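What follows is a set of notes on a single structure, which appears directly below.
With one protein chain removed, the remaining protein chains of the complex are shown where they sit.
And now, chain A:
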Amino acid sequence: MKKAIALVTLTAAIAASSQADAVQVTLACGTVGQELQLCKDGAARWAKKTGNTVKVFESPNLTNDRLGLYQQQLAAKSDAIDVYQLDIIWPGLLSQHFVDLKGKIPAAEVNAHFKSIIAADTVDGKLVAMPWFTDAGLLYYRTDLLKKYGYSAAPKTWTELATMAKKIQDGEKKANSTFAGFVFQGKNYEGLTCDALEWLVSFGGGTIVDDSGKITINNANAAKAMDTAASWVKSISPAGVTTYGEEEARGIFQSGNAAFMRNWPYAWALGQSDDSKVKGKIGVAPLPSGGNGNAATLGGWNLGVSMYSKNQAAAIDLVRYLTSAEEQKIRAVEGAYNPTRPALYKDQAVLKANPFFGSLLDVFTSAVARPSGPTKLKYNQVSQAFAGAVSDVMAGKTKGEAAVKKLETDLARIKGRGW
């Protein structure tokens, strides 16, 4: 018996040493648009370079679902996933489960990324994750339809957008009964929080909760922003817009059934692909203003290494590779995923694939963060309450003024003994 065990151990040791330190690392990828394919490709390039293998874990589509799954795995201290793809609003929530990358990744490499994103990834001095790609809300429009109806530029204000969308919609409806003026993320979920925060800020209505943790939502501008959004439903937007996430909106725009769309940068590359009905007819602009300038919500994903990973060294190396300039450039060119390194916004190949990157650099660098910092562990509840209130206004159940008043009470209830 003892001999057998010794033999097995010996064989295993030989097998292990012969492969140097080749290990298998599991990477959790998102699956929105072509995210999964790009994630797999990037992982494969790293695997080929290092001799390790990467197993790709396909995560749920909606960010809320993804968080629920990750939390269960992390609470159970599971080592099933080594590298997690983290939403920009999660570091505060999950920081204790991730390896501090400060010191493990050279400072020069960290500093090559946008400062604001590194700040969002740092919790109590601990670098929870490395920025992978950034996101900001953009306005997509149909250049051919704008020309057809006599417009020369994208709308600068929400009022202009409503007028233009209405005119185009009325004209196009004659030939295409399902045509819509404007589609966006109106479903009651995290995406609505992003969209509605843009309306709020552009109307001067603040950011729900300010940096000091004070609840600021109960103001006239915020109410006006919500009422304005509600006026779009069933006029320039289909009734079903309150059930659309990113992919539903993109589906409608990309099949040529909408004049305007609010979405993230990833929609650009897909809209320019060969099977897109609007290829070559898409324009991108900053989101319109409500009187207080235009605002875009900061999104984006980051890569963190689980504390429970058995192959931390390899996992960190994978994160370094995926967030490198070389890899971010490939993703920008192939998938229009925004690099988190300012230097890449001057790269000719990136600008050729995404002509709007250069002119919209402002939008990306000055994007508005959701109040996940000040509200810490309770951010999700704040976001749910906010999205719920906006959703009620859009469904016509209540008016903006009443909604922000009730929301203030609800948020006070969530804040309870403190954030």
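Please note the rule applied: a contact is a pair of C-beta atoms (placed from the backbone, for glycine too) under 8 Å apart; a residue touches a chain by one contact, two chains touch by 3 or more; residues count from 1.
The rule we apply is simple: contacts and distances are computed from a predicted model.
> Could you check which of "Trehalose/maltose transport system permease protein", "Peptidoglycan glycosyltransferase RodA", "AAA family ATPase" or "RNA polymerase ECF family sigma subunit" matches the UniProt name for the chain that's left out?
Its UniProt record gives the name "Trehalose/maltose transport system permease protein".
> Per the definition of touch given earlier, which of A:Thr31, A:Asn64 or A:Asn292 contacts the omitted chain?
A:Asn64
> One chain isn't shown here. Among A:Thr134, A:Asn218 or A:Thr242, which residue touches it?
A:Thr242
> Which residues does chain A use to touch the chain missing from this display?
On the chain A side, contact with the omitted chain comes from 62, 64-65, 67-68, 71-72, 74-75, 93-94, 96-97, 177-178, 180, 187-189, 238-243, 245, 248, 252, 257, 377-378, 380-381, 384, 387-388, 391, 395, 397, 412-413, 416-417.
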